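Have a look at this one.
Removed from the display is one protein chain of the complex; every other protein chain stays in position.
Letters A and B mark the chains as written, and numbering starts fresh at 1 in each.
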Amino acid sequence: MMFEFLQRTLEGLLEAGPYALIGLGLTIGFGVLRRVNLAFGAAALLAAYLGSWLHFRWGLPAFAVWLAVIGSTVLVGLYAEWVCYNSFDKSTMGVRRLISVFGILDAKEASVIAASFALWMQLEQIAVNFQPSHLHPFPDLSSNSYFFWGSFSLRPDRLSAFIFSLGLISAVALWLHKSRAGLGLRAFSDSHAAAQMCGMNTSHLRYIGTTLSYTICGIASCVVLSMDGQVTPMFGMWVLLKGMTCALLGGLGSLRGVLGGAMLLGITESHAQSLWGPIGRDAATWALLLLALVNQARQNSYPINSAGVQYE
Amino acid sequence: MNDALCITDPGIGLYTQWIILSLMGLSTWIVLQTGRISLGQQAYFGIGAYSAAIVTVMFNGSLQQALMLAGGCGALFAFLISRILRCFNGLQYALATLAVAELVRLALSAWKWRIPHPKGHEVGPDGLFGFREIRWLFENQIRPEIYLTLSAGLLIICLGVIFFINNTKLGLSIQSAGFDAELASFQGEPVDALQTLTQTVAGGIGSVAGALYAHQATYVEPAVFDVMLGIHAVGYAMLGGVATPLGPLLGAAFDLGLLEAARIFDGWRMVIFGGVVAILLRWRPGGLLNPAVLYHIHQFIQRRKIHEHSKFT
Partner (left out) sequence: MLEIEEIACSYGKIEALRKVSLQANAKEVTCLLGPNGAGKTTLMMTLAGILKPTQGDIKFEGQSLIGLSPSEIVQRGLALVPENRLVFPALTVRENLMAGAYLRKDRAGVANDIEQQLNRFPRLLERIDQPAGTLSGGEQQMLALGRALMSRPRLLLMDEPSVGLAPKVVAEIFGIIRKLHQEGTSIFLVEQNVHMAMKVAQHFYLLQQGHITFSGTPEQLAHDDLVHRAYLAGKSASH
């Protein structure tokens, strides 16, 4: 029993890799741009469908498909950024020109969330029209074999994904803290107005943040889909919900937190799946998210403050 | 005349659907008035649908009883949730309500309570397969026009109550809590109680919408009450305009109207619809009936009144 518990824990831990990547993309998007983009998952779906088409129709190899998916995720993300958020970010000195109707989430912020949802619908429909059937092949890099660590069996593809995710998160964290552009992004996320006063081109920073966010999203999609070997219409919703859960569990804007959140999510899902099946797994995920929110609210330590988020 | 008013089954169905969606939008709009966005009103929709169906299908109750129970269950659940989530604001609250709604949906997906029906088959919630055989309207020969009238009556009552409250001190208190909860509490407003009250009422309205839907559709399943429904409800309130309770009605009409108008584009309806809505919200963040529009309408009415008055002086 203990062995099974540990085996499931290990499997859940390895699932954390791709989750962490998705959460990372979302947390950078939120951390820099301070908004929840509901079109995030739909952008991933559309790009994944394009990758699938290139692979199935034109026989492109995995590497080329990955590049295409990442590139198209970024392009679709920039489109979503331009449609939903371009005028939203033209406010200066942190002053919203419109009268605040809702207090913490003002009228404009609520509208852009709704606009991003509308874009989600649009992008999903484009994806479904482009590839009407339910299942689409994606270059399969998964491994059916296991290797053994003591008594524990591990899938090498899952392990590779976990190590890759760890490496990418570390690289992004290093870049954010050591580079000039990284400092600019963190400053921009902290205070748009102060960033302007330091001479930072906030439009450029916004697009750098968006590009980074969607690049990571594209990479995460490729990692996940390469392990599954297929993409379905539910992929977009899956990306958004898993990403949001991981990011929130760890605290939006916290890079270490995203990894921690992903690990917690992976382990919880693994155990819940074995105990209660797929419905139980999903319920455990949402319950975990709710508990995390309740806990953060009680501690009054929610990292999102009026001045931005912290990159740790 | 009948054709002009679309007194045909599909037309009436569309109007009834509009009323149900308007009630959902209104439910979200009420929560918005206290400065919160709820992405989880679909939970009450589901609770209302199931509880109303249980009354009419499993216990042979009347539609009136079903609607009352649905409203009560939704309001009670909303009250409990509002107390649990009272420490949240802004994005935290939005996500917490989404989490609650998904848990409700998953609970309904797992819930099975089957009892034998006099006609020989089993009825009741059937997990992922949903709740079927909600045929009270057909069994009692309620025509679609009557059902439409009933739904419209409920909507008008809700609107009437909201308009009345808006013009009272309670309405002012709610709006002040929505503008700035901290400032309102400094002025002695019981912000916590106001938020609980609005969310309770909103939950009741959402549940009534679900009860109406269940009886119109004759079948409900948990997949209906997913995140899309909740975000649609927010969309109706935002699109139609946050400054007036008529906003969600306009938003729902816009949604249905645009969808129907884009029908000729067949598989591209959502592409067009999504793009139009995104651009519209970008252009008018406060929605179609935003405070500026209402102000101009009010000024227009005032000028007309003065003009009419001056004719007699």
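For the reader, a short list of remarks on this structure follows.
By definition in this document, a contact is a pair of C-beta atoms (placed from the backbone, for glycine too) under 8 Å apart; a residue touches a chain by one contact, two chains touch by 3 or more.
The structure presented is a predicted model; accordingly, all values stated were derived computationally and were not measured.
When the full complex is examined, the chain removed from view is found to touch A. Screening A:Ala195, A:Cys217, A:Leu240 or A:Ile279 against the full complex identifies A:Ala195 as the residue touching the chain left out. Touch with the chain that is not drawn comes from one residue among A:Gly184, A:Gly243 or A:Gly261, which is A:Gly184. Listed for subunit A, the residues touching the missing chain in the whole complex are 92-93, 180, 183-184, 186-187, 190-191, 193-202, 305, 307-311.
Convention: only the chains that are shown with their structure count from here on.
If you average the CA atoms of subunit A and of subunit B, the two centres end up 31 Å from each other.
Partner subunit A is touched in their complex by these residues of subunit B: 32, 35-37, 84, 87-92, 94-96, 99-100, 102-103, 106-107, 109-110, 178-181, 227, 231, 234-235, 238-239, 242-243, 267-271, 273-279, 281-282, 285-287, 290-291.
Against subunit B, in their complex, subunit A makes its touches with residues 36, 38, 83-84, 86-88, 98-105, 107-108, 110-126, 128-129, 237, 241, 244, 248, 279, 282-283, 286-287, 289-290, 293-294, 296-298, 302, 304.
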